[in-house]
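Only one protein chain is missing from this complex, and each of the others stays in its spot.
Right after this comes chain A.
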Amino acid sequence: MSRLFMFEKPLGMRDTLPELYEKKYRVRAHLAETFKLWGYQFIETPTLEYYETVGAASAIHDAQLFKLLDKEGHTLVLRPEMTTPIARVAASKLLQEDLPVRLAYSANVFRAQQREGGRPAEFEQIGIECVNENTVSCDGEVIALLISSLKKAGLEKFQVSIGHVGFAQELFVQILGTNGRATALRKFLYEKNYVGYREHVQALNLSSIDKQRLLQLLQLRGGEEVLSSAADIIENGQGKKAINELKELWEVIKDYGYVDHVKFDFSIASHMSYYSGILYEVYAGNVGFPIGNGGRYSLIEKFGKNASAAGFAVRLDMLLEALGGGQLENDTHCIFFSQERRGEAFIAARKMREQGQKVVLQDINGVNSLDAFTKKFAETSFLIGGRSNE
């Protein structure tokens, strides 16, 4: 191991300097404000959780977990996402009354670096969970809130692509007979390897109609019309149920007035294995990775309560990238003062601060390069010298 330089940080860890901090703060405030207006309540959970409980229940790959040991020898993990800790809290504390619970969070999560740069190992997620409510209205509410909060944050061009875990699952079982036989196809979907998927389908001993149905799955993306194409390739049962749910969801989102931001995509398969129904990803055109994702999950069952929930998480760093630059306007005033007029300067500053004006008080003797320092402020004033010159 090479000797570390003093400026180095662990791989994937980043500093947030004032300008970025301010931008993050504002965007977070827009989202949080919207969540609160929709009646979601913020909670916090610990940064460390047990590996055996939250670590194991989480869908994040084991190799991506930061692990450490506590004094008793238990393995701990830095939380890799927020949904699992919230499922733990919900199951153990919040669901005593068997009522719907609406929760929100903004927290840093940790995922160990596997590759080169460009991916932070610690990043902030902000999101909501609507727990113990399993109507499609609730799925729609969560998606509508996602859209509403992104708009509030100033994001104009984005798209939510919605799929359903149940559809592909059921299609595979209907055609291939057993769940086990579907594993290969599911893996190709998950790996986004459509070439492999097609080759595998062609090699299967199936009627050409069934092969066509399997291949058709890859084409099922677009607006409302996709639902009827999907209905054409599936027989009754769970698959139809998935389509009906999506139909209803479309109506819900239509009533919210947000269908312009929504498309269906039946080929979406998530790395989050806990999703059990509707699931989606959010894309902004100018960012190469999804800025958020969500869906319906039954994760809470792992913590001993029979309840399902819907929620989403937005990656604040990706959202900031999508929102783009834009210089923040500097609105801070600086009063330079000398010893003699210190009292006067303090009073002036207090008055301005009461008006909501940001003020820096700077002893003139503490600055070497006055010109350079002055440039850092929107305005400056000087209370120096023996007597007032106003």
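In this section, a contact is a pair of C-beta atoms (placed from the backbone, for glycine too) under 8 Å apart; a residue touches a chain by one contact, two chains touch by 3 or more; residues count from 1.
By definition in this document, contacts and distances are computed from a predicted model.
Undergrad: What name does the UniProt record list for the absent chain among "(2Fe-2S)-binding protein", "Cytochrome P450", "ATP phosphoribosyltransferase" or "Xylose transport system permease protein XylH"?
TA: Record says "ATP phosphoribosyltransferase".
Undergrad: Kindly state which of the options A:192, A:254, A:350 or A:375 is in contact with the chain not pictured.
TA: A:192
Undergrad: Write down which of A:34, A:58 or A:161 is the residue touching the left-out chain.
TA: A:161
Undergrad: Looking at A:200, A:263 or A:302, which residue reaches the missing chain?
TA: Touching the chain that is not displayed is residue A:263.
Undergrad: Which chain A residues touch the hidden chain?
TA: These residues touch the chain not displayed: 118, 159, 161, 192-196, 199, 221-222, 263, 265, 281, 283-285, 287-290.
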